[in-house]
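As you look at this complex, bear in mind that one protein chain is not there, while each of the others sits in place.
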Amino acid sequence: MFYHDKRLQYPVRCPNPNPVFAKMLQQAIGGIEGEIRVCMQYFFQAMGARGPVKYRDMLMATATEELAHIEMLGHAVALNLRNAPASLQDEGAADSIVGAVMGGQSAKDTILGMMPRHLLSSGLSAMPVDSNGVAFDMSHIYASGNIVADMMANAMAEMSGRTLAVRLYNMAECEGMKDMLSFMIARDTMHQEQWLAAIEDMGGLAAATPVPNSFQDLPEQKKFAYMFMGTDRNGEPPPEGRWTSGPSIDGKDNFYAAQAEPMGEVPSLGGARPDSGAQKEQMQEAPKAAE
Amino acid sequence: MFYHDKRLQYPVRCPNPNPVFAKMLQQAIGGIEGEIRVCMQYFFQAMGARGPVKYRDMLMATATEELAHIEMLGHAVALNLRNAPASLQDEGAADSIVGAVMGGQSAKDTILGMMPRHLLSSGLSAMPVDSNGVAFDMSHIYASGNIVADMMANAMAEMSGRTLAVRLYNMAECEGMKDMLSFMIARDTMHQEQWLAAIEDMGGLAAATPVPNSFQDLPEQKKFAYMFMGTDRNGEPPPEGRWTSGPSIDGKDNFYAAQAEPMGEVPSLGGARPDSGAQKEQMQEAPKAAE
Amino acid sequence: MFYHDKRLQYPVRCPNPNPVFAKMLQQAIGGIEGEIRVCMQYFFQAMGARGPVKYRDMLMATATEELAHIEMLGHAVALNLRNAPASLQDEGAADSIVGAVMGGQSAKDTILGMMPRHLLSSGLSAMPVDSNGVAFDMSHIYASGNIVADMMANAMAEMSGRTLAVRLYNMAECEGMKDMLSFMIARDTMHQEQWLAAIEDMGGLAAATPVPNSFQDLPEQKKFAYMFMGTDRNGEPPPEGRWTSGPSIDGKDNFYAAQAEPMGEVPSLGGARPDSGAQKEQMQEAPKAAE
Amino acid sequence: MFYHDKRLQYPVRCPNPNPVFAKMLQQAIGGIEGEIRVCMQYFFQAMGARGPVKYRDMLMATATEELAHIEMLGHAVALNLRNAPASLQDEGAADSIVGAVMGGQSAKDTILGMMPRHLLSSGLSAMPVDSNGVAFDMSHIYASGNIVADMMANAMAEMSGRTLAVRLYNMAECEGMKDMLSFMIARDTMHQEQWLAAIEDMGGLAAATPVPNSFQDLPEQKKFAYMFMGTDRNGEPPPEGRWTSGPSIDGKDNFYAAQAEPMGEVPSLGGARPDSGAQKEQMQEAPKAAE
Amino acid sequence: MFYHDKRLQYPVRCPNPNPVFAKMLQQAIGGIEGEIRVCMQYFFQAMGARGPVKYRDMLMATATEELAHIEMLGHAVALNLRNAPASLQDEGAADSIVGAVMGGQSAKDTILGMMPRHLLSSGLSAMPVDSNGVAFDMSHIYASGNIVADMMANAMAEMSGRTLAVRLYNMAECEGMKDMLSFMIARDTMHQEQWLAAIEDMGGLAAATPVPNSFQDLPEQKKFAYMFMGTDRNGEPPPEGRWTSGPSIDGKDNFYAAQAEPMGEVPSLGGARPDSGAQKEQMQEAPKAAE
Partner (left out) sequence: MFYHDKRLQYPVRCPNPNPVFAKMLQQAIGGIEGEIRVCMQYFFQAMGARGPVKYRDMLMATATEELAHIEMLGHAVALNLRNAPASLQDEGAADSIVGAVMGGQSAKDTILGMMPRHLLSSGLSAMPVDSNGVAFDMSHIYASGNIVADMMANAMAEMSGRTLAVRLYNMAECEGMKDMLSFMIARDTMHQEQWLAAIEDMGGLAAATPVPNSFQDLPEQKKFAYMFMGTDRNGEPPPEGRWTSGPSIDGKDNFYAAQAEPMGEVPSLGGARPDSGAQKEQMQEAPKAAE
């Protein structure tokens, strides 16, 4: 079960609030690269973890940390919104100039139009949505029951998470926000490294792949298991690289390249069944015999 | 641009059709581990690929191959559905026995209840949905503009894809389906290996991480970049493993473990603004001065 | 504005309730072929209708009728569910036999597993979801502001709606349900016909197409406007039919067939920008000059 | 920030695992009446709470407790799934009998067909989805910035939550599950009561409504603010009750009933603009002058 | 069944059209606080209402009224959009000044970028989407089959609806829009009051809670039913208020406060099954014996 400490994990200061930056920060809360995603992903992976208990504990520890990241960002969004225009009274003198220039459109209108729901739905607070206002959807919680597939999913999530945090850092103009983001970037570094370290802990990618390593490719299909397939219409060979020759990552064979060619038949379903709601014209051919 | 060959990439035979297995196969078409996902993911990554052109070409070649996998599975679903019950006339003698046993419920009802939309909406054909009938949602196409984050996303997708194919293979009772799936498992092996090989092609994970490698952790935050944080309420130390000591994966520092402690303040937003649609009681405290 | 008459548009009787059929009927309420869709589609088209007012009035009249169809189906679902098993007390003697046969699984479990939310969430009533329990999503309301595109969308919706009603009719075993569905099938007939009649009212498809008919194909592109493009990899000609020769539907030209060939360049984006969160390796090539 | 204790809040025992009950329990994890919803709702409300700090602290305390409920249910789902059929080897002798009865369909097929993703996607673990396998969508996190609207949303969520828990309790056959659910029902009782108590703490519904109480109905519209409108087509008066006479809940006026009648005009938009992609026929009427 | 009167319920005038305000109004149509939601929620509750018929009639009357509110807002959106820029010809002289100031970006671009689908998809008409352009999703229709839970859901929906209408009123600059919104605010007042009055009609919250009142907390769990649980990591007592002492709302007991402590075990699932698609490493521990 869980406990809470009222203090934030790291200071969140916002001397120069910017409502548009609040909108950008939402990507780090409710975006697919964001903190709700990693938090819930590690939590569900931990709840379903079978095998050595240390991986379960590791997942739960970091899930718990990510809750604190959501909390920091939620506070940061509210701080950035605190001066956002919400009514006619906010309109300053500048607006009449802008209106003249922009054909009646005011600066207030521009901000309203860019973040309507923070003004209309949340009362100037953070929401579990991305930077376009699209709610986070839990189908992005990847937890497959295969520990290596899950660790890869986690490393990937932290890579896109750190990429997002770097982009936000590049955009930020407020020193308080830059400081908060630099802490988050550092944690994303660790989290990337730790999930990759967990794969090393299990013997590394050579031992772990192909995932799941509890199923071996069947002998008759093995020729397809290390072949890079080119699909160029004009028969141009596929691009050469580490993936077209040399030992495979799992060390079980060598890569090679070849042009893809059809091995199957032209598919055909025959006519439609009389009870299937199709048109009469579709029923005039015989249903195909079972293959 | 694209071209089509009428033949399938690999034979799809289904001597023993099973409508419930058709439902299972839908996960490999429209599930998050399925073929629409990898196909569109590689396609969008290719369209946005900046930097060495060989990665773009590699992505497009495999995107093109995945189209053929959707096609094979779509045909397999239709073949498995071809005898599914769709009307009263399908009811055989067995049903009256089942009805007696199951309190009026018939075997036909059971199948209808498990796959309603294949009977009501698609006319016994494949749909772009998962095994629960939930439509695939393109937010699962991960394409970040960072080539290593994307290759990891691809390797992860193929790992969960091969895990799914193995589970389907374990469930399958029809030899035709087992043969088709064993080909797909072999291709998933190659695809896992090839995306990992692309990372090696760029110097491997040591050179690539932390992603993005074009941004270095700031000196003042570096102490947080290799620290595994324990969050146990009772102060129990975090689980030991490759992630608590020894060199980090990027080779830039050493891992260590520590207990997480709050470094920030108790957050506070003060009172609500008069124009914000809050209750009067929320406005009785002064809005907090800007931080 | 709207008014309500307490009586249903047509009798809804259900002497033989079947909870699985309730699940099937949900497709006609909250499915993409269902009544919420057509009701809201006609309503939004009416609210945005510009031009001759008779089309607006016609849309609103049928939107109002569709509300009555939702109401009939909602009642039908509740009637079919009225004996569904919701607790241990429902279990009859038959279950012990089934349990013996099915390895501990009971008939009650089977029904629960097929319609969990009608038992857990709605208290044995209709929901605005499809037959898989997926909620209706208003993105399926098609209202383009182009009256012909909208009438086609409506005709199509009624075609798939009547196809669905026919499939339900084929599945139904209860005379009351068959009677209700036969009324709905008749109304779907009329609704198909009336939207097509509205296109005739505007001059028919020849005058209406290509939609929008307020924009003419540019002279330099007109050669592509009536060409059926084959994309067979082996150069096999496209299938012949009404679409490969003879006058086009709009009467402006003649159809012909040809093989698709690339007219454009190989696309290239060059290197990534330094501020874009990409990997260093992607930045080593120069960004491509503006095209 | 947050901390974790490895022990569960309350014992979770499952001596009689039932995979269909695992499916039912998913509604309490990822359903709209479930624990992810209340947990995240209280968390986001706390992060945006303005005004007296005690409400913020109360929200965060219960958000933290709800994390423990997700954890208990996640464990309960995995325990119920531990014997679910996942491969051919699971098939017992009973199946051949069932197959004979059900026309080739086996009991294993029935279970597979009812919970495909727990077998294919999660490896027999809990998922953040409802009982139909639909992922939880964070748009259900209601946090309006108005503390009374939010407390009502919370009370409502716990009412539907306790209703769900009671329905699950009625369905459960395993004593361990019944015990866990009875604890959750008790907590749902408290949570209902505490959010209602918070409204009393602010003066009760009379003082709080109409929400927001910081805006008064305008004098010229006040006649509409306490009138129950009947919309019966035949002029039948609306149903009498507490809402048609006597003092309003806010004590500001008296309820009364009346028949709704149109006060506005017939709406009209005139013709379509030439640049708007409409049909020519829609443009033949003049656009309506600005109202 | 339903009938329609061509006139609007209340006048909708828009002398000063503002396309950005059209975007804001969309929240009141297709937002979770909007009119489609309440309309459909009351409709589905009415269709499933069991027990005294007056509640069913009341729900249906107000559902019917809400259809008229959608209609008013749909018209208001179209009126506000009627001068929105849709093509090059709209660009006035002001734009060249703006372009100079904004680095080539024009005022037209700004408006396009804020409401792309009203220009591209709807032809300047209302859509069933919220202010971010996200389509309304019917999972927000709450209808539980429990009349008190439903009345609370309705009161809450009207509270957030009136909060939204007040925020829109504060933003509006056009007198016609302010007048329309003041009517809607008054109706939201009545609707809040009427659903609360319905609960009073059934005896009030004391008699109604805990919902469902047809299930009593079990004796052995009753101690948890009135305890406010603190979860502070440092043992700080929970915030005091009406919820920590004094009689509970249902009058059945007294509130008290206590610190949450784990009563359960450390959960453990043991090793993975050989057929489950996990890694070999996860299978090296024995699956845990059934609890």
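To keep things simple, chains are lettered A, B, C, D and E as they appear, and every chain counts its residues starting from 1.
Following the convention adopted for this analysis, a contact is a pair of C-beta atoms (placed from the backbone, for glycine too) under 8 Å apart; a residue touches a chain by one contact, two chains touch by 3 or more.
Note that the structure is a prediction, hence the values are computed from the model and not measured.
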| item | value |
| --- | --- |
| Left-out chain, listing which of the shown chains it touches | A, B, C, D, E |
| Among C:40, C:78 or C:171, the residue in touch with the chain that has been omitted | C:78 |
| Interface residues of chain D (partner: the chain not displayed) | 163-164, 166-167, 170, 233, 275-277 |
| Touching residues (missing chain, whole complex) on chain C | 3, 5-15, 17, 32-33, 53-55, 57-58, 61-62, 64-65, 68, 71-72, 75, 78-79, 82-83, 86-87, 89-90, 123-124, 134, 137, 139-140, 142, 144-146, 148-149, 152-153, 155-156, 159-160, 162-163, 166, 169, 176, 182-183, 185-190, 192-194, 196-198, 200-201, 205, 209-212, 215, 217-218, 220-233, 238-243, 248-250, 255, 260, 262-267, 269, 272-273, 275-278, 287-288, 290-291 |
| Absent chain, residues of chain A that touch it | 18, 20-21, 23-24, 27, 31-33, 92, 94-95, 97-98, 101, 107, 110-111, 114-115, 130-132, 134, 163-164, 167-168, 170-171, 173, 231-234, 236, 260, 262, 267-272, 274, 276-285, 287 |
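FYI, only the chains that are shown with their structure count from here on.
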| item | value |
| --- | --- |
| Chains touching both chain D and chain E, listed by label | A, B, C |
| Gap in Å, rounded to a whole number, between the CA centres of chain E and chain C | 26 |
| Junction residues of chain D - those touching two or more other chains | 1-9, 32-33, 47-48, 50, 53, 57, 61, 64-65, 68, 71, 75, 78, 86-87, 101, 110, 114, 121, 123-124, 132, 134-135, 137, 139, 144-146, 148, 163, 211-212, 215, 231-233, 260, 262, 267, 269, 272, 276-278, 287 |
| Overall pattern in which the protein chains touch one another (line/ring/star/complete/other) | complete |
